[in-house]
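Here it is: the structure, laid out below.
For this view, one protein chain was removed and the others were kept in their places.
Labels A and B are assigned to the chains in the order they are written; within every chain, residues are numbered from 1.
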Amino acid sequence: MEKIDNNKISSWWLLVPTSFLYIITFFIPLITLLVMSFSRFESSVTTVGFYLDNYEKILTDGITLKIFFQTVELSLMITLFCLLLGYPVAMLMRRVGPKARLWILLLVVSPLLTSIIVRNVAWVLILGRSGMINDLLISWGLISKPLPLMYNTFGVVLAVVHVYLSFMVLPLFAALSSINNSLEEAAASLGAKPLSIFLNVTLPLSLPGIMAGCTLVFILSMGVYLTPVIMGGNFVVTLPMLIEDAVRNRYNWPEASAMALLLLIAIGIMIVISSSIQKWVKS
Amino acid sequence: MKKNKNKLSTISRREIIKGAGAATATVLVTPYFFVKAHAASDPKHMRMYNFDGNLGDFYTKHWYGPFMEKFDVKMDFIRLKGSRAPLEKVQAQINAGQPETDVLPLHPDQVIFAKRNDLMRNVTRSEIPESKNFYDQFFTEYGPNLVLWCYGLAYNTEKVKPAPTSWKILWDKQYAGKVALNEGLKDQTLQMVNLAFKGSPYPVDAETFKHLSDIRPGLVSLWGSGADAEQLFRNDEIVMTPFWNGRVTKLKKEGLPLEFATPDEGFFVRSSVYGIPKNARNPEMALEWLNWVMGKGPQKKMVEFGYGTPNKLVEHTPEEAKAVIVADPEVVKKAVKEDFTRILDNSASWTDMWTKWKST
Partner (left out) sequence: MGKKLMSNLEGYRSLWPRRILVIFSSLVLFFLTAPLVILIIQSFTNESYLSFPPPTYGTRWYTEVIYSEDWQNATFLSLTIAIIVTPLSLVLGTLVAFGLERGPKKGKQTIQAIMISPMVLPHIVLGLGLFKIALQFNISDSLWAFVPAHLTITIPFVIVTVGASLQTFNTSLEEAARSLGASKFWAVWYITLPIISPGLIAGAIFSFIISFDEFIITFFLATFQRTLPLEMFSTLMYQVKPSIAAVSALTLAITAILTVVLMFRGQVVGGGKIIK
C-alpha cells in the first residue's frame, strides 16, 4: 500500500479554485438534475418526489437503451477513424519545421472555425445525390446510380470525424512532442527498423496522448446531435437527440434528466476503465 | 535553458497584459448589460419575440413598427430560434416570476401544456374589443389565434406531373429516392400517413408504421426545419415533401418551380395563440397590442404576406386567397380537425415508436 505523504496531498490544493467554480456551475445543477430525474412527469405536469418512473421507462421501453448502445458504437467508430487519420498528421507535425507545423495546425483546427450548419451544407454539395462525387463517378461511368453517401451513418461519421479530428491531433502532437528524440535515435543506432521503433518506442510513449485524444473525441461524439440531424437525415439517432426531443418538444425535464445522468454515469465508468487500462499498459 | 527563460517571460508578460485587458473589458462592459436588463419596467416599454428572415421583417415592418409609432411605445426584441417559443426555458422564467417576453405565441400543443401548468394569464373578450370581428373558434381563453398556416404537399412543378391530389403520391415508386418527410413535426407526419391510408388521422399504431416502412427506402431525409427542406429543394435532392404554404409562397416568389397542394384525404391548418404569460412585466401594453394587431389593417397585411387570418372583415384578392388557402370555403372543408390533447399526451409513445421505426 502506497503511503500518502503530505507533500502529495498538498498538491490537491491546486484543485480548490476550480472546485469552487464547479460547486456553483456544475454540482448544484447536477443536484437539480438528480432531483428532476426522480420526479414524475404526468399529463405535462412535473411532480417532485421520489419516483423511479423515468429510469424504469429508459430501461424497459426497449429503445432508449438501444439508442444508447448505438451512440456508443457510433462514437467508438468516430474515435477510431480520428485516431487512424490523426496519428500520422500529429507525427508529421512533430517532424516538420515550426512554420509548416503552424500551417498544419491551422488546417486541422479550421473546420472548428466554421458554423456546423454551413459546413454540412458544403458536405451536401460534395456527397449529395447530385453532389460532386456522385457526378464525377457517374460521368466516368463507374456507377450508374448515385451512391448513398449521406443521410446515413457513413455521412454522419465522415462529418463528425472532419470536425473532431483536431481534438485528436492536438493532444497527440502534445504528447509526441514531449518524447525525447534521442530515445528513437538510440533505437535506430542499435539497428532497429522504423516500424519496430514506432511500435516499441514511439507508440507506447505517446500513449497518454492517444488516451487524451480518444477521451476527448469519444466524449464529444457521445454528445453529437446536430450533425446526425443534417448529415444523417435524422435516420441516425443518438441519445442526445432523444434528450433534445424530450426537452424541446415535450418539455419533459424529468425524463431528459434521467437520460443525461445515464449518459454521465456510463461515460464516467468508461473514463475510469480507460485510465485503468492505461495504467495497466504503462506498468 | 536561457533561451527558454527569455521566451517564457515574453509570453507571461503578454498573458498578463491580456488578462488585465480582459478584466478591464469585463468591468467596462458589465454595467451595459445590467442597464439593458433593467430597462423594461417602464409602462411604455415592451419585450417581444420576433422571428428571423422574411417573417421577422414582416413583423418589424407591419406588426411592431406601426404599433410603436401609434402608441409611442418602445419595444425590445428577442429573436426566436425557429417558429416555436422556447417553452422549456420560458416555463422556468414564468415560475421564477420573470418571463422574458410580454406576448407569448404558442403552438396548439403548447397551449395545452401551458394550461396544465398554469403559465398564461386569462384574457376576456371585453379586454380585447377587436375580438368581435374574429371567428369564434379563433379566440381562446388566453388570446387570439393568429397566423393561420397550412400543412400540405409541396412539389416541384417541373418534375411532378400531373399536380398531385393525394398523399399517396409520396409512396409512388416513380419518385422513390426523391421524397422526404418531416421530422420536426412528426405528429403531423404520422397523422398524414393515417390520412393517406386509413382515412382518419388516428390512431397512430403499428399499421401507420408499416406504411412508413414501405416508404422508407424511397426517403432521402427526415428534415428538421423549414430551412433544411428548402435546401433539399434547392440542391435538387427532393422533388416533393409535406410542407407549409407560407414557405412555398416565398420560394415561388424567389423563382423556384414549386407549388403547394392540399390533398383530397385532408390537410392541416394550424395557428398560434398569442397570449400573455403570467408575471409579464407589461400586460396592459400587451393587451393593447393584441387588440391592435387583431384589427383589419394588420391582419390584411398578414394575408398579403401569405398567411391566413381569422378576422371576418379582411377581404382577399384571388391570388391572396389561393396563397393563404383558408380563404376558400371549399378547400377549408378538407381541413382535418386535429386533437391536440391527444397529440400532446401521445407524443412520448409516438416518439418511441418513431425512433424504433427509424433504427430498424
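Methods note: a residue touches a chain if its C-beta (ideal position, glycine included) is under 8 Å from a C-beta of that chain, and two chains touch if they have at least 3 such contacts.
Please read all numbers here as calculations on a predicted model, not as lab measurements.
**Q** Would you mind listing the shown chains in contact with the chain that isn't displayed?
**A** Every shown chain touched by the left-out chain: A, B.
**Q** Per the definition of touch given earlier, which of A:L76, A:I138 or A:A174 contacts the omitted chain?
**A** If we include the chain that is not displayed, A:A174 is the one touching it.
**Q** Give me the chain A residues in contact with the hidden chain, please.
**A** 2, 4, 8-9, 11-15, 17-18, 21-22, 24-26, 28-30, 32-33, 85-86, 88-89, 91-93, 95-115, 117-119, 121-123, 125-126, 162, 165-167, 170-171, 173-175, 177-180, 184-185, 188, 194, 197-198, 205-206, 208-209, 211-213, 215-216, 219-220, 222-223, 240, 243-244, 247, 253, 256-257, 260, 263-264, 267-268, 271-272, 275-276
**Q** If you put the missing chain back, which residues of chain B would it touch?
**A** Interface residues of chain B facing the absent chain: 1, 3-5, 7-8, 10-11, 15, 18-19, 21-22, 25-26, 29-30, 33-34, 36-37, 51-56, 76-82, 86, 88-89, 92-93, 96, 98, 100, 225-227, 230-231, 234-235, 254.
Just so it is clear, only the chains that are shown with their structure count from here on.
**Q** Quick check: how many Å separate the C-alpha centres of chain A and chain B?
**A** Going by mean C-alpha positions, chain A sits 33 Å from chain B.
**Q** Once bound in the complex, which stretches of chain B touch chain A?
**A** That would be residues 84, 87-88, 91, 112-113, 116-117, 177, 180, 183, 219-224, 228, 231, 235-237, 344-345, 347-348, 351-352, 355-356, 358-359 of chain B.
**Q** Which of the residues in chain A come into contact with chain B in the complex?
**A** 43-45, 61-63, 66-67, 70, 121, 124-125, 128-130, 151, 229-230, 233-235, 237, 242, 245, 247-253, 255
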